[in-house]
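Every protein chain but one is kept in place in this view of the complex.
Chain IDs A, B and C follow the sequence of writing; residue 1 opens each chain.
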Amino acid sequence: MSKKVYADAKSALDGLLHDGMTILAGGFGLCGIPEHMILAVRDSGVKDLTIASNNAGVDDFGLGLLLQTRQVKKMISSYVGENKTFEAQFLAGELELEFNPQGTLAERCRAGGAGIPAFYTKTGVGAIIAEGKETKEFDGQTYVMERGLTGDLAIIKAWKGDKAGNVVFRKTARNFNAPMATAGKVCVVEVEELVEPGELEPDGIHLPSIYTHRIFQGQDFEKRIEFRTVSEA
Amino acid sequence: MSKKVYADAKSALDGLLHDGMTILAGGFGLCGIPEHMILAVRDSGVKDLTIASNNAGVDDFGLGLLLQTRQVKKMISSYVGENKTFEAQFLAGELELEFNPQGTLAERCRAGGAGIPAFYTKTGVGAIIAEGKETKEFDGQTYVMERGLTGDLAIIKAWKGDKAGNVVFRKTARNFNAPMATAGKVCVVEVEELVEPGELEPDGIHLPSIYTHRIFQGQDFEKRIEFRTVSEA
Amino acid sequence: MAWTRDEMCARAAQELEDGFYVNLGIGMPTKVANFIPDGMDVNFQSENGMLGMGSFPTDNEVDADLINAGKQTITETPKSVYFDSAQSFAMIRGGHINMSILGALQVAENGDLANWMIPGKMVKGMGGAMDLVAGVKRVVILMDHNAKDGSAKLLKECNLPLTGAGVVDDIITELGLFRIGEGGVHIQELAPDVSVDEVRERSEATIVTQ
Partner (left out) sequence: MAWTRDEMCARAAQELEDGFYVNLGIGMPTKVANFIPDGMDVNFQSENGMLGMGSFPTDNEVDADLINAGKQTITETPKSVYFDSAQSFAMIRGGHINMSILGALQVAENGDLANWMIPGKMVKGMGGAMDLVAGVKRVVILMDHNAKDGSAKLLKECNLPLTGAGVVDDIITELGLFRIGEGGVHIQELAPDVSVDEVRERSEATIVTQ
């Protein structure tokens, strides 16, 4: 089972990257992002990427780094504020953008990973994002059909993982990492701590090993905070 | 928050039962079934029930008890072997039965709880259970549309719960309990151990408190084993 | 005398009930948490994956893995539980959240809501707003009664792109509390010394008195 274990981001992504591919990137804002793999994707020079991620990072951290190098052709996101590079490229027509409501994006990944090609939701009915999509009535209410989403590769950040590939997230860093992991044809997980099988509580695992194709322990996570809000002690 | 806490099964179900209602009952076989609430439903005398449960218990334990008293009008299940009462009533035309593939039943509950009125699946395409259901092609493959399922009441068995309603299951007793809990208009949880808020690890909770409307600690769980298979030491 | 922002938040907090699960939008709605009546148990959901959200941390408590949907650092409480984004929106879409309090650009008298984009300006995205208004049991809008240029925000029809159609239940502005109902926007309560005429003057929507 240790065949899943790699030394670092570069080796873990070896052979998996190609121009024009779709990457699902976990994280919410800068919280729980696969920061080492984002750097490795940048360094690989792979381009024309379609990236599904709730956000697009900030100018100099997270997915913003791949925008700076113009490796991204299209983003599928729910919110892309906090990023001037994004805004500039988008307004210049250099970057495609597909907005998905946050819950629809999460559910599309969950569905894609679960073999569900499409589902119905009330979210977005009557809004421009539902235009051109099929709608259907159930019990007198209108719903819009949304498609399951899969990607060539999911890049995921977790807290702990075992060498069999079982994974545990920490606090709100879980976010999109779990559903996106299931929707990648290949899923690579970077963890803060890699442990032996049996060390994680089998009732407490968030992502079962079957979804983890490769795993590595990242060194020196920056874990940058976007808005540091504090109260008086 | 202790307003969710009740003394026992009878008080926890007080005011929630009525003839003709739909009950979602957690458990797989006899594993993780809400045994105290099944007894309380029996003792209440409520009848014409539609019960969604993966199985129908055995003749003298679990949901089989409600079959004996003829309180059940219809079962929605994936497998009803191991139960002679069921077979006799079904063959006599006294009991309706809707078979759902196990994964479809689980997903219908998960969808019902998640506000998804319908989804598409490959499961059952070409089989009689897909007859009369809408089908649709996605990427050249045929899928059948299945509806989200909700119930008037979900009765759930868990290992530990806190007084705020956060719940933890144990090993394979988790099964249908989690998805069914989300699909009940009201969800009542029986636990082996009721603890104070804060005692459960917030990253390790399987069912967030929002789904738990009432909770009680059951006494003297029988936890009967259906097939005791052992190996030599 | 119109309500202050604090009074508006306090008024919104009075709409909460004991045991409610509540999602607060970014901005003014976040401050409603400061006005929960004593002894009332309200559980705040953050759509990035948490129930039982606590206040901002002290300097020592700051944790990069613990943020709210506005990406601000927060703390946990004894009732806290974490989950993934699919589960978070299963809760929201599934109608398990009792109330959401959100800001708005425009509200129409039929309950249509516009709060996510202004054509011609850079669009940041809807985030979780479309899911919240579609799924949460009761949607309360907390907003200034008029735009900065004085134009009405309570309209007959929204002219900005919608976040959701017919999704708003109540609106709280500095002028009072209003409810979407038969025939238009019903005045439920007015701030001190605010007249029905003032509300009508500062709104385009049909204003209905009880």
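Note that in this section contacts are C-beta pairs under 8 Å (C-beta built on N, C-alpha and C of every residue); 3 or more make two chains touch, one makes a residue touch a chain.
Computed from a prediction, not measured in an experiment: that's the story for all the values here.
Trainee: Taking the complete complex into account, tell me which visible chains touch the one left out.
Mentor: Looking at the entire complex, the absent chain's contacts are A, B.
Trainee: Among the options B:V5, B:L39 or B:V125, which residue touches the chain absent from this view?
Mentor: Per the contact definition at the top, the residue touching the missing chain is B:V125.
Trainee: Could you tell which one of B:T104, B:T150, B:N166 or B:T212 touches the chain left off the display?
Mentor: Once the missing chain is taken into account, the touching residue is B:T104.
Trainee: Which listed residue, B:T22, B:T50, B:S77 or B:T150, touches the chain dropped from view?
Mentor: Answer from the full complex: B:S77 touches the omitted chain.
Trainee: Which parts of chain B face the unshown chain closely enough to count as touching?
Mentor: 28-32, 54, 77-82, 87, 90-91, 99, 101-107, 109-110, 121-129, 159, 169-179, 206, 223-233
Trainee: For chain A, which residues lie in contact with the unshown chain of the complex?
Mentor: Residues 1, 3-4, 110, 112-116, 162, 164, 166, 182, 196-198, 202-203, 205, 208-211 of chain A touch the chain absent from view.
By definition in this document, only the chains that are shown with their structure count from here on.
Trainee: Of all chains present, which has the mean Cα position farthest from that of chain C?
Mentor: Most distant chain from chain C: B.
Trainee: Please report how many Å separate the Cα centroid of chain A from that of chain C, as a whole number.
Mentor: The computed centroid separation for chain A versus chain C comes out at 28 Å.
Trainee: When the centre of a chain is set as the mean of its C-alpha atoms, what distance in Å lies between chain B and chain C?
Mentor: Roughly 35 Å, centre to centre.
Trainee: When the C-alpha atoms of chain A and chain B are each averaged to a single point, how far apart are the two points in Å?
Mentor: 33
Trainee: Where in chain A do residues touch two or more of the other chains?
Mentor: 107, 121-122, 169-171, 174, 206
Trainee: Could you check chain C for residues that touch two or more other chains and list them?
Mentor: Within chain C, the residues that touch at least two other chains are 76, 82-83, 89-90, 92-93, 135.
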